[in-house]
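Just one protein chain is left out here, and the rest sit where they should.
The letters A and B name the chains in turn, as written, and every chain counts its residues from 1.
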Amino acid sequence: MGQILFAFSTIIVGVFGCVAYFYFSNLLLDRALPAKGPNAGLNINRANAIRPWLFLGPAIVILSLYLVYPVINSIWLSFHDASAANFVGFDNYVWLVNDSKFQESMLNNLLWLIVVPGASTLLGLVAAQLTDSIRWGNIAKSLIFMPMAVSFIGASVIWKFIYDYRGEGNAEIGLLNSIVTSFGGSPEAWITLGFWNNFFLMVVLIWIQTGFAMVILSAALRGIPEETIEAAILDGASPLQVFLKIKVPQIWGTIAVVWTTITITVLKVFDIVLAMTNGQWGSQVLANLMFDWMFRGADSGRASTVALVIMVLVTPIMVWNIRNARKEG
Amino acid sequence: MADIAGQKARLTWAINISVIVLVLLWTIPTFGLLVSSFRDADQIASTGWWEALFPTERNEIFRAKGADAQNLVGDVYQIKGNLFEGGQGAIIAFGVSSLKPTAYYPGETGKMSRDRLLTLQANGDYVLASPKPFRSSRGVRIFATVQSPPKFTWENYQKVLFSEGVGRSFLNTFTVTIPATIIPILIAAFAAYALAWMQFPGRALLIAAVVGLLVVPLQMALIPLLKLHNDIGIGKDYLGIWLAHTGFGLPLAIYLLRNYIAGLPREIIESAKVDGATDFDIFRRIILPLSFPALASFAIFQFLWVWNDLLVATVFLGNNEEQLVMTGRLRELLGSRGGDWEILAASAFVSIFVPLIVFFSLQRFLVRGLLAGSVKGG
Partner (left out) sequence: MIKLIPHAIMASLLVSGSALGNDLKFTPGDDARFSWDSYNQLKTKDLSGETISIFGPWLGPDKDLIESVIDYFEKATGATVNYSGSDSFETQIVIDAEAGATPNISVFPQPGLAANLASKGHLAALDSKTADWLRENYAAGQSWVDLGTFKGKDGKEALYGFFYKVDVKSLVWYSPENFEDAGYEVPQTMEELFALSDQIVADGGTPWCIGIGSGGATGWPATDWVEDLMLRTQTPEDYDRWVTNTIKFDDPKVLEAIDLFGKFALNTKYTVGDKVSSVDFRDSPKGLFTSPPQCYLHRQASFIPAYFPKGTEVGYDADFFYFPAFADKKLGKPVLGAGTMFAITNDSKGARAFMEFLQTPIAHEIWMAQKGFLTPHKGVNTEVFTDPTVAKMNQILLNADTFRFDASDLMPGAIGAGAFWTGMVEYLDGTSAEDVAKDIQRIWDSIQ
């Protein structure tokens, strides 16, 4: 009982503290600069200048502390050695460029960046459109969404039962090998196949992210005004044409958002790789390389350098996507 | 007309079938885990989960009863018993040595070393006979090929659900998750509104900055932030983890919500302004209700992310009873080397349960909010 009370009161304090800030700060502003009386015009102008910052204040404070500060810290660390005590100039960057694991990670990451966001968005879009047009769509949606609710560690166990390899002569407990052998093929240790294992890992992330894409895109599809679609149907457009020519362009902005979000997830995801291969058999990716140097190698300089590369790598993709969204939207 | 109707019916069929295929592809992996979560560890390691429903044929090793169970019948020492001890199964073949585990058929008598004889029936009854008394308290090994019916167990779930401290961890997780979901949404919604509809210098720059922050890898922030928490006296506590989750979730929240709020019809907001409503009123009365679908979908994702998080929780919260969350508790249950897949399977389903409820309940809001919002086109 005490525990429940504690949990409950902590939750209340946390949530209401936040609500109270917005409520009272606005109230205070309204009282201090009332939109009435002799100085009404001046007060309204002043209040309008201040209010955005009341709205933005908490976000700016938290973002600077929790994200900007670590980034600056990392830039500083990337010019220092493992103990963060001695300045080493560009040594870490030079090391990085020449490191074979880093080169491998870069190539793999590019593969991931090309395949995963595209595949997830496309599959999500198809799933959204198809499930929206059938009666049991909501059930189908929930089932496709379900992988989102599984933790990464859970996901890696789930896929272990797919990719597992037992060697010839043993009963396979991995589904994939069981299918392969039933068609007369010979079993493979899938996640140890150089290069191809990247795709087996990607499948896991696509499996997870499709649900995300589907939920957001389905919301966008439903937001398209009925009239436009009806008009197109009356003009004799086929369902496929309606989908490709009318619906997709209308939600282009949302597609870009989904694509961008998944791109970022791809760059930051390391749990799947960590749990399934830890970057061995040629499947290393940047985020996991960074984790390795941070905690196994205990070298904050190198880890920070890798982190900065991740950030730089994703920037053009972001800029391109946002521009695109602006143009089309 | 009939032709069009026929085409439509065929299209509906095609759609239904493709959705079924899609759903199957997406659920089979999870379904495999669900089945595995009801099997015991040895079975998981020996046969595929898709065979769980069929009787399995396996070579097993049993032990006869020890010397305590022997009786002197005539001048022969006998041990009698049944291999299944109340369980079910049928013997297909058996053997008395690990080299030839399938040498005999049920009903036959196998010759063991030291002139011992073993007779085994298909139902598992065995008679072990020896001219000299048995000495070892541990019985001899009997190798048998057994056809056994499918077997399922609740044991894995019992272990996960009723082990000590799970209830407490469940509460702790809620204590982390609820504020860590609501606070970022609130803060982000205000910020998103300001970035979408309020005029002030530096707005474009701020938008770009928020988008830029999306790329910051979380791992990079752990050490500097924990250091910060210690320096300002928060230490490892709930406040710290709320703030951390808020910080890590904010860029995406602002980005998604701003995109949505900026797309709301200009006329509604402007007419409200003409009526003399302040920005706070507009936000409360118009923006919040209209952007419910966006809020709900982000809430789902933030909730899932916080619920399933282990890394942030292990860094920003302590490991003690008052602060250990579910993911951490499950990690403990797995033991220090994490090889218990049956426990992992069961715990994955225990932890999937709450997020699914959240998804189902918010999904309704999602649809309703959207229907209300779709008026905007008109």
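Methods note: contacts are C-beta pairs under 8 Å (C-beta built on N, C-alpha and C of every residue); 3 or more make two chains touch, one makes a residue touch a chain.
Since the model is a prediction, treat every value here as computed from it, not as a measurement.
Among B:Q7, B:S97 or B:S361, only B:S97 touches the chain left out of the display.
Contact with the undisplayed chain is limited, among B:F143, B:Y157 or B:F283, to B:F143.
Checked against the full complex, the one of A:Y21, A:Y165 or A:W196 touching the unshown chain is A:Y165.
For chain B, the residues in touch with the chain missing from this view are 40-42, 45, 59-61, 97-101, 138, 141, 143, 222-223, 226-227, 229-230, 235-236, 314-315, 318-320, 328, 331-339. The missing chain lies against chain A, touching residues 82-83, 95, 99-100, 156, 165-168, 170, 189, 191-192, 274-281, 292-300.
By definition in this document, only the chains that are shown with their structure count from here on.
Once the centre of each chain is set as its mean CA position, chain A and chain B turn out to be 20 Å apart. The residues of chain A lying in touch with chain B in their complex are 3-4, 6-7, 10-11, 14-15, 18-19, 22, 26, 30, 35, 47-49, 51-53, 55-56, 58-60, 62-63, 65-71, 73-74, 123, 126-127, 130-131, 133-134, 137-138, 140-154, 157-162, 171-175, 178, 207, 210-212, 215-216, 219, 222-228, 239, 253-254, 257, 260-261, 264, 267-268, 270, 287, 290-291, 294, 300, 303-304, 307, 310-311, 314-315, 318, 322, 325, 329. Across the complex, chain B meets chain A through its residues 11-12, 15-16, 18-19, 22-23, 26-30, 32-33, 36, 44-50, 168, 171-172, 174-175, 178-179, 182-183, 186-188, 190-191, 193-195, 198-200, 206, 209-221, 223-225, 228, 238-239, 242-244, 246-248, 250-252, 254-256, 259, 263, 276, 278-280, 283, 293-294, 297, 300-301, 304, 308, 310, 327, 341, 344-345, 347-348, 351-352, 355-356, 359-360, 363, 366-367, 370-371, 373-374, 376-378.
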